[in-house]
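Removed: one protein chain of the complex. Kept in place: all other protein chains.
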Amino acid sequence: MNTAAIETQENYLNAGYGLKSWLLTKDHKRIAILYLITITIFFFIGGIFASLIRIELLTPQGNLVSSETYNKLFTMHGIAMIFFFLIPSIPATLGNFFLPMMIGARDLAFPRINLLSWYLLVIGGAFAIFAMLAGGVDTGWTFYTPYSTTYSNSWVIATALGIFVSGFSSILTGLNFIVTVHRMRAPGMTWFRLPLFVWANYATAVIQVLGTPVVAVTLVLVFCERVFHIGIFDPNLGGDPVLFQHMFWFYSHPAVYIMVLPAMGVISEIISVFSRKPIFGYHVVAFSSMAIAVIGFLVWGHHLFVSTQSVYAGLVFSFLSYFVAIPSAVKVFNWTATLYKGSISFATPMLYAFGFIGLFTIGGLTGLFVASLGFDVHVTDTYFVVAHFHYIMVGGTIMAFLGGLHYWWPKITGRMYPENWAKLSAAIIFVGFNLTFFPQFILGYMGMPRRYHNYPDEFQVLHVLSTAGASILAIGYLFPMVYFMWSLRYGAVAGANPWGATGLEWTMQSPPPVHNFDEIPVVTHEVYDYSTVVKEGVEVG
Amino acid sequence: MAEQAHAPVESLALREQFNTPEQQKESSAFGMWIFLVTEVMFFGGLFLAYTIYRNTYPVVFGMASTSLNAVIGALNTAVLLCSSFTMVLGVRAAQLGRRRALVIFLILTLLLGMVFLGVKAYEWNQKFVEHHIPGAHFHFEGAAEQGPAQLFFSLYFVMTGLHALHMVVGAGILSWLLYHAVRGRFTAEYMTPVDIAGLYWHFVDIIWIFLFPLLYLIDRHMR
Amino acid sequence: MKLPLFPESASTFAPDVDHLLFYLVGVSVFFTVLIFGAIFYFAIRYRRRSDNELPKPIHASLALEIAWSVIPFGLTMIMFAWGANIFFKESRPPKDAMQIYVVAKQWMWKLQHMEGQREINELHIPVGRPVKLTMTSEDAIHSFFVPAFRTKQDVVPGRYSTTWFTATKPGKYHLFCAEYCGTKHSGMTGWIYAMEPQDYQAWLSGGRSFGSLAENGEKLFQDLACGNCHKADGSGRCPSLVGLFGRSVQLADGRFVNADEAYLRESILQPNAKIVAGYQPLMPTFQGQVTEEGVLELIEYIKSLVPPPAAGTGTTPAEINVNPGVATATPSNR
Partner (left out) sequence: MSEHVDSVKTYTAVWLILLILTGVTTGVAYIDLGAFSVVIALLIAAVKMLLVALFFMHMRHSTKLTQLAAAGAFLWLFIMMAFTLADVWTRGLVGTPGR
């Protein structure tokens, strides 16, 4: 195939032109692209806030921005990154694009609802951006009452509304995925022939559907309290601020698995393709996704160890937190075992997958630190926790997201990205990341509290290291932006299956046609059966 | 657009992502059930707050609850149950392809829904007159602590308010159904929208079935 | 510039937490090295040599899956038990602990000694003696954090929270507010001065005293006319408050509660939340009439109301804290 072919061949990209053909599309692939653009914007917004945070923390005095501004910076950083970037990231882009193809469906079950959920994200995002431009919010992404309801003088209402609306975006995506996986599988596509990415997104969808409504209603209550002064959580009326924390974390702990499960799904695909072996212990890995989704709902109280929650509840939540760690550990071990006697390629997606496993392991293991009651008392609300979650969310999920983007880029666009640049930036990101966040573990144990705009002198050296790392990281993130754009025009033409991958999405042309399949395929192979692909001869792009 | 080419427009029937009408019907109904699951969790948050506070302030909550008019509440519950009854008869009419009956039952359901909302409005107005609206002018005679009493009424308003909001949305859906029913869009083969709207309407009813005893009844005996 | 990498250890909890840290780091290093090592080794050893090679699939092994679930699980249970053990200790202040009251507000710490000394953003304590803090907030949630002591506890409006520690090393240690509480959250810091006991005594007698808490409480008790109802002999329609603290109180609905600080606070601010068995809900709320400090003084006064024939005479109120937490039925003898 050549460049001319890719341009003449009918596919979802050239099926219609003009803004309207995009903004009113019901094609899950186009909606996925819309999501991709949206979340990239929010990643950059969040990243700019992060950069300002890091620059401010270069010096202990806190003399770049005022403390009020600083508080708004980390709040808006957290909100942009969590609610508008990371939660929609993998499911709504890669999931949206590939889930129907992987199970052999022409689209999601409810294409119009799919489009609606993108609009909801945009509307929610518009509220949030409005709040940011109008003056910002300073409650922290956790909105703890009574500060958020009574004492904050910032744009809490607009932001809460934005998150509320985007929450429905998340709910509808989840709903769509659940129905699609149950009702739209091609003949022969049994549950245990589903790619692990589908399992992961299915588990994620379950969390989205069961958890998100609770944070929605919690925000409604915060909203009512601010607007009508009715005081559901107001201690002056005998309300219970810790009840807010329960309701918030009932969603927000499971939400961290919304952020990591799809990433694990991506990693399962990548590890398998680039070692050309079925994932070791496929069933165990599939079930562990479901186990994480379910047990993830039983541990939220580990965010409340020092909140005046009862000691007994703390014990139960700490205990259960360790149960959720086991399925994660099992996944890591199975991925590693997949490499054994494989045929391992060092393509960029695989490098990201290695990065993910390593950094997720460190992030996850430090999760075990903070799940230990006596230890958490010392490090909660310090940079130790900040380091823990950045290791998982930035070191883990974003690595997986980038890995997945590289892996599926040829399918999405029909073009290859430049391999050497990609490898270089993966290395820069890995180094920059560790330099940014490893010092924060030490800072945290030494007692540096989080959300601090100025700090005692003895913490400075570590903060400087962290800022240096963040600069490297920022540059690392710039590279893919540039070369992905470049590849849209100049990248080598990819062909249908450049990696020699199994899976229905690789059986169709790149970029895929509008309705994916002219005829719904009948699945006869087991999942990850590479013998079929290799025998037919791998087409290398 | 190209995608629409092979979808028969007239009957609203099969969308291109589905293979069979069966698949489409099942997917829609299942989708609605999943949505109702999210609604359970949404109201669940409110029931949680209610349970916690009622447990913490049993006496004041009892007093505040008793100040509501249980007879009106019971009658309104009956109205809502009647509307569920007419709704289910409407769904049945649609299943059998009886257009006139469907239209009539939809109108009846809508009317009963309006009656419910009207009564609710009357009750809220009553609260306003009695200064039982949470906020600066709140005053609940009888309880030494105004705070917990206010918590009760806050929950009362948020719970009944969100329930009423769901009713309003439901009324919107019913009106849409009515419009299409009058134009004869639903047949015995294609009545999925009626079916799933029915699910929604009954669900809103179920929420009220719990709100009624929790808000109006359970401390009645203490007075 | 200094580059310290480890926090000072200056309380009895510090070594406990540090040892737990070493265990956690040990387990983590083990698994990280194991996994990184395996990845590197496999990746090099089994790198792709030809484009068409097709490795044989390896079938899952149940034994392996069980092994790598059960072994890590065992290791985490040690983490759980160890951490829980420390936490339990942190949650149960010894009876003879020295009492300090803390009122947090945006953005300062107000600390009160029993003897009447008040401090702002500074706390002087003796080394070697358990110190118990009873804390509340006037506005948002704050958190009392002393890294060198490895302790932290949120300070929540509308209720009391408790933490305690025994300093082991004289010195000057950071006090941070660790729960985000608004604009000057990062300015809500202070110092803990741990002193040798004799230095502490000297400091106590040197500072200005505002009258002991109990004395101030007594004044307040008179000003608010609590005594009009609450007679020492329990006559009238109100329970006597003598000897109340630490006792188990039967409520009208049959439950028993321990009369601790939180209960006393609630009795004053939300008197109808828990009604004492045999009494009517007559008591008016004092919400808005007393400050948080005032409530603390009243509580201290109520604590000091010891029944006359009590064992020793010179007992401090904390010592008559009779079996707290034990919900034995003590039918009211009022």
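A, B and C label the chains in the order they appear, each numbered from 1.
The rule is simple: contacts are C-beta pairs under 8 Å (C-beta built on N, C-alpha and C of every residue); 3 or more make two chains touch, one makes a residue touch a chain.
None of the values given here were measured: they were computed from a predicted structure.
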>> Checking the contacts here: which visible chains does the omitted one touch?
In response: A, B, C
> Pick from B:121, B:169 or B:222: which residue touches the chain that isn't shown?
Replying inline: B:222
>> Can you tell me which of C:238, C:262 or C:276 touches the chain that was removed from the display?
In response: C:262
> Hey, which of C:92, C:172, C:219 or C:237 is the one touching the hidden chain?
Replying inline: C:92
>> Even though one chain is hidden, which residues of chain A still touch it in the full complex?
In response: 182, 210, 214, 240, 242-243, 246-247, 250, 297-298, 300-301, 304, 308-313, 316-317
>> Just checking the interface: what residues of chain B touch the absent partner chain?
In response: 25-26, 29-30, 33-34, 36-37, 40-41, 44-45, 47-48, 51-52, 55-56, 70-71, 73-74, 77-78, 81-82, 84-85, 87-89, 92, 95-96, 188-189, 191, 195, 198-199, 202-203, 205-206, 209-210, 212-214, 216-222
> Can you list where chain C touches the absent chain?
Replying inline: 88, 91-93, 134-135, 153, 156, 159-162, 258, 260-262, 324-325
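Here, only the chains that are shown with their structure count from here on.
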>> Could you work out how far the Cα centre of chain A sits from that of chain B, in whole Å?
In response: 35
>> Distance between chain B and chain C based on Cα centroids, please, to the nearest Å.
In response: 45
> Listing for chain C: what residues touch at least two other chains?
Replying inline: 270, 273, 287
> Counting only residues that touch at least 2 other chains, which ones in chain B make the list?
Replying inline: 56-57, 145, 147-148
>> Considering only the defined contacts, which chain A positions touch chain B in the complex?
In response: 15-16, 21, 26-27, 100, 105-111, 113, 171, 175-176, 178-179, 182-184, 209-214, 216-218, 220-221, 224, 228-232, 236-240, 243, 246-247, 514-515, 520
> Where on chain C is chain B touching in the complex?
Replying inline: 253, 270-273, 275, 281, 283-285, 287
> In their shared complex, at which residues does chain B touch chain A?
Replying inline: 1-3, 15-19, 23, 26-27, 30-31, 34-35, 37-39, 41-46, 48-49, 52-53, 56-57, 134-136, 145-148, 150-151, 153-155, 157-158, 162
